[in-house]
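Missing here is one protein chain; the remaining ones are kept as they sit in the complex.
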Amino acid sequence: MPLSEQEMGKSPMRMRDKLVLRVVSMAFIPFILLFALYVQFHGDYGPGGGFQAGVIFAAGVILHGLIFGLRSAERVIPPKVVEIMSALGLLLYVGTGLLCVALGGRFLEYGVLDHHDPVHGQHYGIILVEAGVGIAVASVMLCIYYAVAGRGRR
Amino acid sequence: MLSAAMVGVVVTMMLALVRATAGPTVFDRVLAVNMIGTKTILLICIGGFAAGRPDFVDLALVYGLVNFTGMVALVKFCRFGNLASDQPEEAGAQEVL
Amino acid sequence: MSEVLGHWNQVAVIVLMMIGLYTVISSDNLVKKVIGLNLFQVAVIMFYVSMGKVAGGTAPIFPVDEAGNYVTDIAFSNPLPHVLMLTAIVVGVATTALGLSLVIRIQEAYGTVEEDEILDMDHREAHV
Partner (left out) sequence: MIEPLLFVLLLALAVAILKLKDLFAIAMLSGAFSLVSAGLFTLMDAVDVAFTEAAVGAGFTTVLFLGTLAVTANTERQQPFRLGPLLVVLVVGAVLIWAGLDAPLYGDPTAPVHTHLGAEFIGRAPSEIDMPNIVTAVLASYRGYDTMGETAVIFTAGVGVMLLLGGRKGRDLDEEDQD
(Lines give C-alpha, C1' and ligand atoms only; values in the text may rest on other atoms or scores of the structure.)
Protein backbone atom coordinates (compact mmCIF):
# COMPACT_ATOMS: atom_id res chain seq x y z
CA MET A 1 0.00 0.00 0.00
CA PRO A 2 1.61 3.29 -1.03
CA LEU A 3 1.78 5.86 1.71
CA SER A 4 1.10 9.53 1.09
CA GLU A 5 3.86 12.08 1.48
CA GLN A 6 2.42 13.30 4.75
CA GLU A 7 2.12 9.81 6.18
CA MET A 8 5.70 9.08 5.31
CA GLY A 9 6.88 12.14 7.20
CA LYS A 10 10.55 12.96 7.40
CA SER A 11 11.92 9.52 8.06
CA PRO A 12 10.67 6.39 6.29
CA MET A 13 11.82 4.18 9.17
CA ARG A 14 9.30 5.14 11.81
CA MET A 15 7.45 2.51 13.80
CA ARG A 16 4.10 3.47 12.35
CA ASP A 17 5.35 2.91 8.82
CA LYS A 18 5.79 -0.78 9.43
CA LEU A 19 2.72 -2.11 7.68
CA VAL A 20 2.21 -5.41 9.49
CA LEU A 21 2.71 -3.89 12.91
CA ARG A 22 0.43 -0.95 12.19
CA VAL A 23 -2.42 -3.01 10.75
CA VAL A 24 -2.26 -5.64 13.49
CA SER A 25 -2.18 -3.06 16.26
CA MET A 26 -4.98 -1.04 14.67
CA ALA A 27 -7.01 -4.23 14.80
CA PHE A 28 -5.88 -5.03 18.35
CA ILE A 29 -6.28 -1.71 20.17
CA PRO A 30 -10.10 -1.50 19.93
CA PHE A 31 -10.37 -5.07 21.13
CA ILE A 32 -8.07 -4.44 24.07
CA LEU A 33 -10.10 -1.39 25.12
CA LEU A 34 -13.39 -3.26 24.62
CA PHE A 35 -12.04 -6.22 26.57
CA ALA A 36 -11.09 -3.87 29.39
CA LEU A 37 -14.70 -2.68 29.57
CA TYR A 38 -15.89 -6.30 29.49
CA VAL A 39 -13.57 -7.18 32.36
CA GLN A 40 -14.76 -4.13 34.29
CA PHE A 41 -18.46 -4.88 34.03
CA HIS A 42 -18.34 -8.67 33.93
CA GLY A 43 -16.21 -8.76 37.07
CA ASP A 44 -19.26 -9.57 39.20
CA TYR A 45 -19.97 -12.75 37.26
CA GLY A 46 -16.57 -14.06 36.25
CA PRO A 47 -12.92 -13.33 36.95
CA GLY A 48 -12.12 -9.66 36.67
CA GLY A 49 -12.83 -6.31 38.22
CA GLY A 50 -11.61 -2.76 38.43
CA PHE A 51 -7.93 -3.47 39.05
CA GLN A 52 -7.57 -5.76 36.06
CA ALA A 53 -9.70 -3.61 33.77
CA GLY A 54 -7.65 -0.52 34.59
CA VAL A 55 -4.38 -2.21 33.74
CA ILE A 56 -5.75 -3.69 30.51
CA PHE A 57 -7.12 -0.31 29.42
CA ALA A 58 -3.76 1.29 30.11
CA ALA A 59 -2.07 -1.50 28.12
CA GLY A 60 -4.23 -0.62 25.12
CA VAL A 61 -3.26 3.05 25.24
CA ILE A 62 0.39 2.11 25.83
CA LEU A 63 0.29 -0.03 22.69
CA HIS A 64 -0.96 3.00 20.78
CA GLY A 65 1.87 5.03 22.26
CA LEU A 66 4.45 2.43 21.27
CA ILE A 67 3.32 2.27 17.66
CA PHE A 68 2.40 5.88 16.94
CA GLY A 69 4.72 7.64 19.35
CA LEU A 70 4.25 9.06 22.82
CA ARG A 71 3.11 12.40 21.38
CA SER A 72 0.22 10.73 19.60
CA ALA A 73 -0.88 8.88 22.75
CA GLU A 74 -0.71 12.14 24.68
CA ARG A 75 -3.01 13.71 22.10
CA VAL A 76 -5.52 10.86 22.49
CA ILE A 77 -5.53 11.05 26.29
CA PRO A 78 -3.74 14.22 27.46
CA PRO A 79 -1.58 13.95 30.61
CA LYS A 80 -3.68 16.61 32.27
CA VAL A 81 -6.82 14.49 31.86
CA VAL A 82 -4.96 11.48 33.25
CA GLU A 83 -3.84 13.41 36.31
CA ILE A 84 -7.35 14.63 37.02
CA MET A 85 -8.93 11.24 36.41
CA SER A 86 -6.59 9.47 38.82
CA ALA A 87 -7.83 11.73 41.59
CA LEU A 88 -11.44 11.43 40.42
CA GLY A 89 -11.29 7.63 40.59
CA LEU A 90 -10.27 7.72 44.23
CA LEU A 91 -12.87 10.42 44.91
CA LEU A 92 -15.57 8.23 43.33
CA TYR A 93 -14.64 5.47 45.77
CA VAL A 94 -14.64 7.73 48.81
CA GLY A 95 -17.73 9.52 47.51
CA THR A 96 -19.65 6.25 47.37
CA GLY A 97 -18.76 5.68 51.00
CA LEU A 98 -19.86 9.20 51.94
CA LEU A 99 -23.10 8.77 49.95
CA CYS A 100 -23.87 5.76 52.12
CA VAL A 101 -23.30 7.94 55.19
CA ALA A 102 -25.55 10.64 53.76
CA LEU A 103 -28.31 8.09 53.17
CA GLY A 104 -28.20 7.02 56.79
CA GLY A 105 -25.91 4.02 56.68
CA ARG A 106 -22.34 3.58 57.77
CA PHE A 107 -19.29 4.37 55.62
CA LEU A 108 -19.27 1.98 52.62
CA GLU A 109 -22.42 0.18 53.82
CA TYR A 110 -23.97 -0.20 50.38
CA GLY A 111 -27.26 -1.69 51.58
CA VAL A 112 -28.79 1.78 52.04
CA LEU A 113 -28.24 2.78 48.40
CA ASP A 114 -31.52 1.09 47.43
CA HIS A 115 -34.17 1.54 50.07
CA HIS A 116 -36.34 -1.30 48.77
CA ASP A 117 -33.81 -4.10 48.64
CA PRO A 118 -30.42 -4.01 50.39
CA VAL A 119 -29.05 -6.66 47.99
CA HIS A 120 -29.64 -4.30 45.05
CA GLY A 121 -27.96 -1.58 47.06
CA GLN A 122 -24.92 -3.86 47.39
CA HIS A 123 -24.88 -4.25 43.59
CA TYR A 124 -24.99 -0.47 42.99
CA GLY A 125 -22.28 0.11 45.55
CA ILE A 126 -19.99 -2.56 44.13
CA ILE A 127 -20.41 -1.25 40.57
CA LEU A 128 -19.64 2.33 41.66
CA VAL A 129 -16.64 1.31 43.73
CA GLU A 130 -15.23 -0.92 40.99
CA ALA A 131 -15.66 1.92 38.50
CA GLY A 132 -13.69 4.17 40.83
CA VAL A 133 -10.94 1.58 41.17
CA GLY A 134 -10.83 1.04 37.40
CA ILE A 135 -10.57 4.77 36.62
CA ALA A 136 -7.92 5.34 39.28
CA VAL A 137 -5.76 2.36 38.26
CA ALA A 138 -5.99 3.07 34.52
CA SER A 139 -5.04 6.72 34.94
CA VAL A 140 -2.22 6.07 37.40
CA MET A 141 -0.75 3.44 35.09
CA LEU A 142 -0.96 5.82 32.12
CA CYS A 143 0.54 8.58 34.22
CA ILE A 144 3.50 6.37 35.08
CA TYR A 145 3.91 5.37 31.43
CA TYR A 146 3.91 9.00 30.27
CA ALA A 147 6.43 9.97 32.93
CA VAL A 148 8.83 7.04 32.45
CA ALA A 149 8.69 6.82 28.66
CA GLY A 150 8.98 10.60 28.35
CA ARG A 151 12.27 10.48 30.25
CA GLY A 152 13.71 7.91 27.87
CA ARG A 153 13.45 10.32 24.96
CA ARG A 154 16.31 12.53 26.08
CA MET B 1 -5.16 -37.28 29.16
CA LEU B 2 -5.41 -33.59 29.96
CA SER B 3 -2.69 -33.95 32.60
CA ALA B 4 -0.41 -35.52 30.02
CA ALA B 5 -1.07 -32.57 27.73
CA MET B 6 -0.22 -30.17 30.55
CA VAL B 7 3.03 -31.98 31.28
CA GLY B 8 3.85 -31.77 27.59
CA VAL B 9 3.21 -28.04 27.55
CA VAL B 10 5.41 -27.48 30.61
CA VAL B 11 8.24 -29.49 29.04
CA THR B 12 7.95 -27.31 25.92
CA MET B 13 8.17 -24.22 28.11
CA MET B 14 11.35 -25.55 29.68
CA LEU B 15 12.89 -26.05 26.23
CA ALA B 16 11.93 -22.48 25.33
CA LEU B 17 13.49 -21.29 28.58
CA VAL B 18 16.80 -22.89 27.60
CA ARG B 19 16.74 -20.92 24.36
CA ALA B 20 15.73 -17.71 26.15
CA THR B 21 18.63 -18.02 28.60
CA ALA B 22 21.29 -19.20 26.17
CA GLY B 23 20.04 -17.35 23.09
CA PRO B 24 22.99 -15.74 21.36
CA THR B 25 20.94 -12.97 19.74
CA VAL B 26 18.12 -10.80 21.02
CA PHE B 27 15.68 -12.32 18.55
CA ASP B 28 16.19 -15.83 19.89
CA ARG B 29 15.27 -14.47 23.28
CA VAL B 30 12.23 -12.54 22.04
CA LEU B 31 10.91 -15.56 20.17
CA ALA B 32 11.54 -17.89 23.10
CA VAL B 33 9.80 -15.57 25.59
CA ASN B 34 6.90 -15.15 23.21
CA MET B 35 6.70 -18.92 22.97
CA ILE B 36 6.59 -19.21 26.77
CA GLY B 37 3.67 -16.78 26.68
CA THR B 38 1.84 -18.81 24.05
CA LYS B 39 2.39 -22.02 25.98
CA THR B 40 1.01 -20.36 29.10
CA ILE B 41 -2.16 -19.52 27.18
CA LEU B 42 -2.44 -23.19 26.20
CA LEU B 43 -1.76 -24.29 29.77
CA ILE B 44 -4.52 -22.07 31.13
CA CYS B 45 -7.00 -23.34 28.52
CA ILE B 46 -6.17 -26.97 29.32
CA GLY B 47 -6.26 -26.28 33.04
CA GLY B 48 -9.68 -24.67 32.72
CA PHE B 49 -11.08 -27.67 30.91
CA ALA B 50 -9.44 -30.10 33.32
CA ALA B 51 -11.07 -28.28 36.26
CA GLY B 52 -14.42 -28.31 34.49
CA ARG B 53 -14.64 -24.50 34.34
CA PRO B 54 -14.09 -23.67 30.66
CA ASP B 55 -15.38 -20.11 31.14
CA PHE B 56 -11.93 -19.16 32.40
CA VAL B 57 -10.81 -18.83 28.78
CA ASP B 58 -11.20 -15.09 29.54
CA LEU B 59 -7.85 -15.38 31.21
CA ALA B 60 -6.19 -16.82 28.13
CA LEU B 61 -7.70 -13.96 26.12
CA VAL B 62 -6.16 -11.31 28.34
CA TYR B 63 -2.79 -13.00 27.91
CA GLY B 64 -3.11 -12.98 24.16
CA LEU B 65 -4.05 -9.30 24.10
CA VAL B 66 -1.67 -7.90 26.69
CA ASN B 67 1.31 -10.07 25.81
CA PHE B 68 1.25 -8.38 22.40
CA THR B 69 1.85 -5.00 24.06
CA GLY B 70 4.84 -6.38 25.91
CA MET B 71 6.30 -7.90 22.77
CA VAL B 72 5.89 -4.66 20.80
CA ALA B 73 7.64 -2.84 23.64
CA LEU B 74 10.54 -5.31 23.56
CA VAL B 75 10.92 -5.09 19.81
CA LYS B 76 10.65 -1.31 19.85
CA PHE B 77 13.24 -1.03 22.57
CA CYS B 78 15.82 -3.14 20.81
CA ARG B 79 15.16 -1.27 17.56
CA PHE B 80 14.98 2.35 18.75
CA GLY B 81 16.56 2.29 22.22
CA ASN B 82 13.61 4.01 23.87
CA LEU B 83 9.85 3.79 24.12
CA ALA B 84 8.77 7.32 23.29
CA SER B 85 9.95 8.59 19.95
CA ASP B 86 9.17 6.92 16.69
CA GLN B 87 12.38 7.97 15.00
CA PRO B 88 15.20 5.46 14.69
CA GLU B 89 18.35 6.42 16.57
CA GLU B 90 20.91 5.59 13.92
CA ALA B 91 20.36 6.14 10.22
CA GLY B 92 20.73 3.19 7.88
CA ALA B 93 19.86 0.55 10.46
CA GLN B 94 18.66 -2.81 9.25
CA GLU B 95 14.96 -3.31 8.74
CA VAL B 96 13.99 -5.95 11.26
CA LEU B 97 10.22 -6.16 11.18
CA MET C 1 12.48 -35.88 54.20
CA SER C 2 8.83 -36.80 53.66
CA GLU C 3 7.96 -33.91 55.98
CA VAL C 4 9.70 -31.58 53.59
CA LEU C 5 8.05 -33.16 50.53
CA GLY C 6 4.62 -32.82 52.09
CA HIS C 7 5.24 -29.10 52.40
CA TRP C 8 6.59 -28.81 48.87
CA ASN C 9 4.72 -25.57 48.26
CA GLN C 10 6.32 -23.81 51.21
CA VAL C 11 9.79 -25.13 50.41
CA ALA C 12 9.48 -23.99 46.79
CA VAL C 13 8.13 -20.59 47.81
CA ILE C 14 10.93 -20.08 50.30
CA VAL C 15 13.58 -21.06 47.75
CA LEU C 16 12.05 -18.55 45.32
CA MET C 17 11.97 -15.92 48.04
CA MET C 18 15.62 -16.52 48.86
CA ILE C 19 16.61 -16.20 45.20
CA GLY C 20 14.88 -12.82 45.22
CA LEU C 21 16.56 -11.80 48.47
CA TYR C 22 19.95 -12.88 47.16
CA THR C 23 19.40 -10.80 44.01
CA VAL C 24 18.58 -7.78 46.16
CA ILE C 25 21.54 -7.99 48.53
CA SER C 26 24.24 -9.35 46.23
CA SER C 27 23.76 -7.15 43.17
CA ASP C 28 25.06 -3.59 43.02
CA ASN C 29 22.88 -2.63 40.09
CA LEU C 30 19.76 -0.79 41.26
CA VAL C 31 17.58 -1.99 38.37
CA LYS C 32 18.46 -5.56 39.21
CA LYS C 33 17.69 -4.91 42.86
CA VAL C 34 14.19 -3.81 41.86
CA ILE C 35 13.79 -6.98 39.79
CA GLY C 36 14.90 -8.99 42.82
CA LEU C 37 12.24 -7.26 44.89
CA ASN C 38 9.72 -8.28 42.25
CA LEU C 39 10.79 -11.92 42.57
CA PHE C 40 10.41 -11.65 46.33
CA GLN C 41 6.96 -10.15 45.94
CA VAL C 42 5.78 -12.91 43.59
CA ALA C 43 7.07 -15.48 46.11
CA VAL C 44 5.03 -13.91 48.92
CA ILE C 45 1.93 -13.78 46.72
CA MET C 46 2.48 -17.40 45.77
CA PHE C 47 2.72 -18.32 49.45
CA TYR C 48 -0.63 -16.74 50.25
CA VAL C 49 -2.34 -18.23 47.23
CA SER C 50 -1.00 -21.71 47.92
CA MET C 51 -2.34 -21.44 51.47
CA GLY C 52 -5.79 -20.67 50.06
CA LYS C 53 -5.92 -23.80 47.91
CA VAL C 54 -8.33 -26.53 49.04
CA ALA C 55 -7.75 -30.04 47.65
CA GLY C 56 -10.60 -30.92 45.28
CA GLY C 57 -11.85 -27.35 45.43
CA THR C 58 -12.56 -25.04 42.53
CA ALA C 59 -12.13 -21.32 41.92
CA PRO C 60 -14.31 -19.20 44.25
CA ILE C 61 -16.86 -18.24 41.62
CA PHE C 62 -20.26 -19.89 41.94
CA PRO C 63 -21.17 -21.92 38.86
CA VAL C 64 -24.73 -21.29 37.66
CA ASP C 65 -26.96 -24.28 36.91
CA GLU C 66 -29.71 -24.49 34.25
CA ALA C 67 -32.33 -22.95 36.52
CA GLY C 68 -30.11 -19.91 37.10
CA ASN C 69 -29.30 -20.75 40.72
CA TYR C 70 -25.83 -20.76 42.20
CA VAL C 71 -24.23 -24.13 42.86
CA THR C 72 -22.98 -23.71 46.43
CA ASP C 73 -22.61 -27.30 47.64
CA ILE C 74 -19.17 -27.93 46.11
CA ALA C 75 -15.80 -27.17 47.68
CA PHE C 76 -14.35 -23.74 46.92
CA SER C 77 -10.83 -22.49 47.49
CA ASN C 78 -10.52 -19.77 50.09
CA PRO C 79 -11.30 -16.37 48.49
CA LEU C 80 -9.69 -14.27 51.22
CA PRO C 81 -6.00 -14.72 50.24
CA HIS C 82 -6.98 -14.04 46.63
CA VAL C 83 -8.55 -10.71 47.58
CA LEU C 84 -5.55 -9.62 49.61
CA MET C 85 -3.04 -10.61 46.94
CA LEU C 86 -5.03 -9.15 44.04
CA THR C 87 -4.68 -5.67 45.45
CA ALA C 88 -1.09 -6.40 46.50
CA ILE C 89 -0.08 -7.06 42.89
CA VAL C 90 -1.35 -3.71 41.62
CA VAL C 91 0.09 -1.87 44.61
CA GLY C 92 3.34 -3.76 43.98
CA VAL C 93 3.57 -2.57 40.41
CA ALA C 94 2.81 1.00 41.46
CA THR C 95 5.59 0.91 44.05
CA THR C 96 7.92 -0.73 41.51
CA ALA C 97 7.22 2.24 39.27
CA LEU C 98 8.09 4.57 42.13
CA GLY C 99 11.35 2.69 42.74
CA LEU C 100 12.24 2.77 39.07
CA SER C 101 11.62 6.51 38.86
CA LEU C 102 13.99 6.93 41.81
CA VAL C 103 16.52 4.88 39.81
CA ILE C 104 16.01 7.18 36.83
CA ARG C 105 16.62 10.24 39.00
CA ILE C 106 19.73 8.64 40.48
CA GLN C 107 21.02 7.90 37.00
CA GLU C 108 20.48 11.52 36.00
CA ALA C 109 22.15 12.86 39.13
CA TYR C 110 25.13 10.48 39.36
CA GLY C 111 25.48 9.08 35.84
CA THR C 112 25.44 5.51 37.11
CA VAL C 113 23.12 3.05 38.83
CA GLU C 114 25.84 0.90 40.42
CA GLU C 115 25.48 1.27 44.16
CA ASP C 116 29.17 1.17 45.14
CA GLU C 117 30.07 3.88 42.62
CA ILE C 118 27.28 6.07 43.98
CA LEU C 119 28.52 5.54 47.54
CA ASP C 120 32.09 6.36 46.44
CA MET C 121 30.92 9.62 44.92
CA ASP C 122 29.01 10.50 48.07
CA HIS C 123 32.07 9.83 50.24
CA ARG C 124 34.34 11.88 48.03
CA GLU C 125 31.87 14.75 48.10
CA ALA C 126 31.67 14.56 51.87
CA HIS C 127 35.46 14.77 52.26
CA VAL C 128 36.05 17.65 49.85
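Quick notes
Labels for the chains are A, B and C, by order of writing; each one numbers its residues from 1.
What we mean here is this: a residue touches a chain if its C-beta (ideal position, glycine included) is under 8 Å from a C-beta of that chain, and two chains touch if they have at least 3 such contacts.
Small disclaimer: the values here were computed from a predicted structure and weren't measured.
Contacts of the undrawn chain with the visible chains, over the full complex, involve A, B, C. Considering A:Leu21, A:Leu103 or A:Val148, the position touching the chain not shown turns out to be A:Val148 (whole complex).
What chain C contributes to its contact with the hidden chain is residues 3-4, 6-12, 14-23, 25-32, 35-36, 38-39, 42, 45-46, 49-64, 70, 72, 75-91, 93-98, 100-105, 107-108, 112-114. Interface residues of chain B facing the missing partner chain: 3, 6-7, 10, 13-14, 17, 20-21, 23, 26, 29-30, 33, 36-37, 40, 43-44, 47-48, 51, 56, 58-59, 62-63, 66-67, 69-70, 73-74, 77-78, 81-83, 85, 87. Although one chain is not shown, part of chain A still touches it, namely residues 39, 43-49, 51-52, 55-56, 58-59, 62, 66, 69, 71-72, 79-80, 83, 86-87, 89-90, 93-94, 97, 107-108, 110, 119, 122-123, 125-126, 129-130, 132-133, 136-137, 139-141, 143-145, 147-154.
To be clear about the criterion, only the chains that are shown with their structure count from here on.
A separation of 24 Å divides the Cα centre of chain A from that of chain B. With each centre defined as the average position of its C-alpha atoms, the distance from chain B to chain C rounds to 21 Å.
Chain contacts: chain B has residues 56 touching two or more partner chains.
Multi-chain contact residues of chain A (touching two or more other chains) are listed as 46-47, 55, 148.
Residues 51-53, 56 of chain B touch chain C in their complex.
Note for the complex: chain B touches chain A at residues 55-56, 58-59, 61-62, 65-66, 68-69, 72-73, 76, 79-80, 82-88, 93, 95, 97. Across the complex, chain B is touched by residues 58-59, 61, 63 of chain C.
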